[in-house]
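Removed from the display is one protein chain of the complex; every other protein chain stays in position.
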Amino acid sequence: MKERATRVVDKIVKMLEFLTGFCASIMLISIMWQVFTRFIVKTPSIWTEEIARYSFIYMAMFGAAVGVKKGSHFGMTLFTDRLKGRARDLYMRYVVNLTIVICSIIIVFYGWDFAIQFGMTRVSPTFLVPMTWVFISIPLTGVFMLVFALYNIIFEDYSKEVSLEEELRNQEIELNI
Amino acid sequence: MVTSFLLWLFLSFVILVGMGIPLAYSLFLSSALAMAAASDLPSVLIMQQMQKGIDSFPILAIPIFFIAGDLMNRGQVSDYLIRLCLVFVGWIRGALAYFTIIVSMIFAGTTGSSAAESAAVGSVFIPNLTKRGYDRGFSVALVACASVIGIIIPPSTFMIIYGSFGNVSVVALFVAGILPGVLIGLSLMAISAYYAKKYNYPKEMDRIAKPKEMFDAVKKGIWPVGVPVLLIGGMVGGIFTPTEASMVTVIYTLAIIFLVYKTLKLRDIPGIITHNALGSAIPLFCLACAGIYGYLLAYYKVPDYVGDAVASVTTNPNAIMTFIIVSFLIIGTFMDGTPAIIVMLPITQKLGQIAGFHPVHLGLVVCLTIALGLLTPPYGLCTLISCAIGKVKLTDAIKPLTPMFASMLLVILVLAYFPDVALFLPRLLVPNMVP
Partner (left out) sequence: GCGTTPKEAPKTKSTDAEVETVILKAATNNPKTSGHYKGLEIFKKLVEERTNGVVQVELYSDAVLGDEEQMAEGMKMGTVDAMMAASAKYANFVPEMDLYSPPYTFKSWEHMQAVVKSDVNEKIANAVKERRGDIYLGVFTDGVRNVFTRKPVNSLDELKGLKLRTMTGPNETNSWKALGTNPTPLAYTELYAALESGVVDGAENSMAAILNMKFYESCKYVYKTQHNYLTLPFFISAKAIEKIPADLREIVIQAGMDTCKEQIDWAIENDKKAEEILVTQHGITIVEMSKEDKEKALELCNNVQNENAARIKMEADLEKIREIGKNY
């Protein structure tokens, strides 16, 4: 059971990481094109800003979802650092991750409401596409956050001590030591 | 209703943060709780503000600067910089400490985040410093402080956020950051000189370098110096916007790595992009959640109340400035810089209006103070990272950290109480942006 869930969740993480990088690349290419057209071709491109902005939003949202699985959303750990063993395990699962579950449910539910109710009646200024396509990134991310937080509650083991190094690595900060 | 709403908003936030709930979710949930319990605001408002929190063109520069900095780091650009420094000042006692500061200052021109910077600079310098006989506590403290210069010398994530959400010119803030960055660098050097003399820290070379050695070091090491020149020059000249400038930095860095150093392969690039996209997503999500919180404060006119309350006590600019600095130092002890700026922005600007501060001056002081907060425990990210790299207990780093911290605080206070000093460079270089 655990192996299977882990396999599936790891696949989702891999996919999201790919999408995060993909969106970042689209953003980079658009801005590179903007720089190119403005300074080299001298006829600045009109559509780059919108593409860059929207792929940036997707990048940030997908990346934030991955952060739930990796435990990289930072907070004040003064209290949780004092918990050890089983107490820490229970606390991290049923307090911290459950809070994330609650937030994710709100994000999914009202994010969807917002995307449909407000996105359908507003179009993007340049491409004139419904803003739903942008807003939907929020509930979509909520779904992934929900899945990861639930996975953490059911399967993650928080009883072992986490070194700061490990925590920093989780936050995508690499230490060459 | 307003009072109970604000109580909900504030208390639930403090409790959630204290419980160890990640900052982003604490901001999110306390906003949601307050809205549900004590307002008739519709819940979709949360989503609108979340989306708005990251829908801004200037902040696209943040991940791009992350990528630029990481490219420099992995492309071993700092190694060439060190060699450059070595031939010129290697014969001075304590030279390695100076390198740390100088490299941080130039590196500071490229890394978006101080945390990544302490990791990058720290993992190069701390092992070297300790190996060469520098005190561990000193090395850790020095790297922590030097990396804070990264927040101060452009580009700076905090300034991008403050500028784009506070409607202040990001370029003017960048330019304003140069002077304090250099001043802090110099004061750190002075402290290092004192330590070097007292503890007899080593020289890196026993003689002055030969012209040939100098020439060779300059030939390779001069390229990274082009980054801040291109960046600042391009923005001051009005040629690039900050977002374009970040892209130009990436292109330039790629060019020197692929054409000069050949330290990276093309296939390394996607990994670097993904890594930094994931890394920047965390503060960006925090920004989205802080957007909700900040909006609610503005919606209930909290800035006006705070403003009136402060104004009823004093309208003396120096007193208000002190209040702002102390507040941000306290907030900085339990909150990260990004959400702190967003949440406090309307209140800060209201106070600034009352005291008649120049927006650029105010923004600079706030960003400087928050950067200083990266050193203070318990939430002193730069100190924590440096300690982790140096494998030192926080308590061992505190003693050498204290004089450095004090000198940085002194620089901030000088800029805070003498606006003409703070605005000198922006007025000189970008007069139009500091009306």
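Order of writing sets the labels: A and B. Residues in every chain begin at 1.
We adopt the following convention: a residue touches a chain if its C-beta (ideal position, glycine included) is under 8 Å from a C-beta of that chain, and two chains touch if they have at least 3 such contacts.
These numbers were taken from a predicted model, which means no experiment stands behind them.
Trainee: Wait, the hidden chain, what does it touch out of the ones we have here?
Mentor: Missing chain, whole complex, touching shown chains: A, B.
Trainee: Tell me which of A:5, A:102 or A:123 is the one touching the absent chain.
Mentor: Checking the options A:5, A:102 or A:123, the one contacting the hidden chain is A:123.
Trainee: Thinking of the whole complex, not just what is shown, which of B:6, B:19 or B:44 touches the missing chain?
Mentor: Considering all chains, including the one not shown, the answer is B:44.
Trainee: Which of B:57, B:91 or B:424 touches the chain that is not shown?
Mentor: B:57
Trainee: If the missing chain were put back, which residues of subunit A would it touch?
Mentor: Against the missing chain, subunit A presents residues 38, 42-44, 46, 49, 117-118, 121-126.
Trainee: Of the residues in subunit B, which ones touch the absent chain?
Mentor: 40-42, 44-45, 48, 52, 57-58, 167, 169, 171, 237-239, 241, 295, 298-299, 301, 346, 430, 432-433, 435
Please note the rule applied: only the chains that are shown with their structure count from here on.
Trainee: Could you give the separation in Å between the centres of subunit A and subunit B, each centre being the mean of its C-alpha atoms?
Mentor: Taking the mean C-alpha position of each chain, the two centres sit 23 Å apart.
Trainee: So in the complex, the part of subunit A that touches subunit B is made up of which residues?
Mentor: 17-18, 20-21, 23-25, 27-28, 31-32, 34-35, 38-39, 49, 52-53, 56-57, 59-64, 66-67, 72-80, 91, 95-96, 99-100, 102-103, 106-107, 110-111, 113-115, 117-118, 134-135, 138, 163-165, 168, 171-177
Trainee: Given the complex with subunit A, which residues does subunit B contribute to the contact?
Mentor: Within the complex, subunit B contacts subunit A at residues 16-26, 28-29, 32, 43-44, 46-48, 50-51, 54-57, 59-60, 63-64, 67, 115-116, 119, 122-124, 127, 239-240, 243-244, 246-248, 250-251, 270, 273-282, 284-286, 288, 334-336, 378-379, 384-385, 387-389.
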